[in-house]
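The complex is shown incomplete by one protein chain, all other protein chains being positioned as in the whole.
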Amino acid sequence: MEIELRNIHKRFGSVHANNDISVVFPAGRITGILGENGAGKSTLMKILSGFQPADRGDVLVDGLSAQFGSPEDAIQQGIGMLQQDPLDIGAFTTLENFVYGRPEKVLPDWHSARSDLEERSAQLGFDLEAETPVERMSIALRQQLEIVRLLALGVNALILDEPTTGISAEQKQTLFAALQQLAHRDGVIILLVSHKLEDVITLCDRVVVLRAGQRIGEEDMPAPGETDPATLNIIKSRLVHLMFGQELGPHERQAVPLEKTVLQLENLYLRDRRLQIEGLNLSLRQGEVIGLAGLDNSGQGLAMRAICGLETVSSGRVLLEDEELTNRSYRHFLNRGVVFGAAGRLEEGLIAGLTLTEHMALVRSERAVLDWPALESYTRESLQHYDVRGQAGDRIEQLSGGNQQRVLMALLPARPRLLILEQPTRGLDVESARWIWQQLLERREGGTAILFSSVELDELVAYSDRILVFYAGRVHEVPDVAATTIDELGYLIGGEFRQE
Amino acid sequence: MRNVSSGPARLAFVLLPVLLSLLLAALLVLAVGREPLEVLQKIWQGAFRNSRSFAGVLNFWIPLTLASVGLFVTFRAGLWNIGIEGQILAGAIFASAGALTFNFPPELAPLQLLLQILLGVLGGMLWAGITGALKIWLGVNEIFGGMALNALAGVWGIYLISGPWYPEGGSAQQSRPFLENALYPALSRDWPVGLLAIVMTAVAMVLVPLIMARTRWGLQLKATGSNPRSALLLGVPTTRVAMSAFLVCGALAGIAGSYRVMFTYGSFRPLVAGGIGFLGLLVVLLSTMKPLWIPLIAFVFSAILAGSTRLRVSLQLDSSLAGVLQGALVLVFILFQGLRQRLELRRNELPRMPHRPPAPPRAA
Partner (left out) sequence: MNFPGCLTGLRLLPGRPDRLMNEEFLNTLGSVVANATPLVIASVGETITERAGVINLSLNGSLIVTAMAGFIAARVISFGVDVDAINMIASPEAGLIGGVLVAMLVGALVALIIALSSIELRLDQVTVGFILTLLMADLAQFLGQEYTRIPGPVVPKWPLPLLQDLPLLGPVFFQQNVLVYFSYVVVIGLWFWLFRTRPGMAHRAIGERPEAAYARGTNVNRLRYIYVVLGGSMVGIAGAAYSLHFKPGLSNPPAMQGDGWIALAIVIFGGWHPFRVVLGAWLFAALRAVSSDIQKNGLVILGRTLEFNFVLLNGLPWLMLIVTLLLVSSGAIERLLLLLPRPVQRRMRSVLRSDPPRAIGTTFEVD
């Protein structure tokens, strides 16, 4: 089987997401689709897998024009896609998810389906258990399930969208081994969509680079065994050049004298429906940045929310500069300069339907009666200062993701004592992410302490003074951040604490 | 129908539902073998034949507008206060308790009136507060909590009539009639309507929208109603705000309830709320949250309601026709609103996002 994309175009409003992209994917090869956020990778893959129609252009399977009206059409032609958030049904068991979508009779043959599932899972070195409900499974296991499911449907071209985000180093190894086996032994076409250089270099046979909706170039990758750092570095810098047009490193961080303690956690016990954290101790000083690493739902979200009154603390104490605030409401914390920023901006943080001025009035107005003209001019100034592309009267959902994040920055109090930020750059392009960190580092120099979580290991290493790794509710501090590599961190988030 | 946001098209999307719902009602009237025009005429006469009937319309308009203005507040906070019916009834019960207990000397009659109204406010707020507490702190959806509390208020009302307030020598239909100084004074013999209540309603219908638009509380309500999680993170005391919305609505419902017993009936009856709270929900839905329309829509609904009370006498027709007409109007209106929005969306979408290229012509 061979897949070819010819002159694919796709527009969203004024954005030309895919601009005349042509590329061939031969059988048995692992091709990386590399590009920063917003480069058009996901759009192209959704077109290829039937989730979206292209505006113009052709998809050819073995030289014949293919028309995909739906993902099901694509699967029938042998192309399946694993989404970043796997498209499974949380309330189903693994087996039900596996069976649903197969061409079964009204009464499915559960027995043969189960042995099919177990057989395929074992072949690829996966660890799937038929009766486990999907909502209790990690992203990595859900990916495995989705891969097995698609293969069982007869797919021989598999697209994976950012599969290494939010999984541990060990899980990544399992995944990559399975993918190599599929491609090189069974002749499956593998497409790996990623913005991570390390991943594509390790896994792929060749890499296609997209930038701003266009195909910029392609590179052959070295053999899987290649370890010579010089060779790897040359390839890396070539790819970086293709991706960005120039090289962008992280910010230079000014050394800030760490002064008095802002936040002190004493022996916190926390629990939610999934996990519990026992005996968390931490002290955070002015100007200090602590990164929280870990897979999704490993406890870092629970800890961050409990620290500022959004979740209940079962026992232990939360002290803000010697004032005990354990289990006080979030407003108590907010009034004392502790601000929480959640990962989903429009779900938690901004209010769809309200204008930018209304947002500003909510956080800034001290008086019971609102002075709308004054608030509006204040908002206009503030938008200018933060370089937000939008009007004071616009509703927040009319702005792009990057601009929404800028508005959130504008809404912060002038000198917060402590910022608690959940994945502050999630879904942003490189430029916006850099801008956010520039803002955060400026505040840090003014004495603000920062506690942030991220699934991007390079972000954690680049910006944290200290890193705490969360694994299934257990917390482990990385001894020396400066000397820690991204790979080591990857093993830690997989729960391998005892390896040093 | 190419341009659905132009002036005439907008008007059409308002007028068509009116015509359609009238047509529907006419068909129903024909179905039970009556003349639609005659029924319409009787309703009109029932509402506007003289000053006393007009006062009857106002007597519906007062509690309906009060309730609707209160519901405007809860809707703003994102709450379906279906419990308003019980809040009106609780207000009526509390006000009646005052009316049956107090008997101030004539020179202090205004004080007694005030006290009873306050009791009504208290009753409405209590019932709304329970719904609010169940919703906010215990996670019981306000639609179900409200419905249950409506029923519980109803049971309580029946209990009072059959027990503590059972009138001597009367039947268990209503309490003993209230004394003169326990009632809202009527404007005049020809205009039997409570002036004080009209004033309170007018103040509420002007003041409440103004407060909602100009104060921080109003903005906080809107924020909480649109997205409580985000509002909390932006520093809005969301539980307090949601509770205050319930309490304000309950207070207005309580005044409405007090008017029903302290003027309309002059005694307590278990069915005193009479669906006015539910009707208020329809009024606010029809107003599409534009508060200026609330008193107007409430007036039209009151006229239909007052006009059709006499249908049973004049044409042996059930007065539920009024509810059918009102419900059909709101339903068709909302459906047309949805249709208009869909058409607008499609029109804006088309030039921007051409759906799929036309398939190449196949060889025949």
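Per-chain residue numbering starts at 1, and chain names A and B are given in the order in which the chains are listed.
Definition applied: contacts are C-beta pairs under 8 Å (C-beta built on N, C-alpha and C of every residue); 3 or more make two chains touch, one makes a residue touch a chain.
Predicted model only: the values in this text are computed from it and were never measured.
Shown as candidates are A:24, A:91, A:122 or A:258; the residue that touches the absent chain is A:91.
For the options A:28, A:57, A:108 or A:427, the residue in contact with the chain missing from this view is A:108. Here one chain is not drawn; of B:111, B:151 or B:207, the residue touching it is B:151. Across the interface with the omitted chain, subunit B contributes residues 28, 31-32, 80, 82, 134, 138-141, 143-145, 147-149, 151-152, 155-156, 158-159, 162-163, 275, 278, 281-282, 285, 317-318, 320-324, 327-328, 330-331, 334-335, 337-339, 341-342.
Residue-level contact of subunit A with the missing chain is found at 51-52, 70-72, 75, 87-92, 96, 99-101, 104-108, 131, 133.
The rule is short, and it goes like this: only the chains that are shown with their structure count from here on.
Averaged C-alpha coordinates put the centre of subunit A at 48 Å from the centre of subunit B.
Residues 11-13, 53, 55-56, 67, 310, 330-331, 334, 340-342, 346-354, 358-359, 361-363, 365, 367-370, 372, 411 of subunit A are the ones touching subunit B in the complex.
By the touch criterion given at the top, residues 214-217, 219-220, 222-223, 226-227, 229-237, 352-357, 359 of subunit B touch subunit A in their complex.
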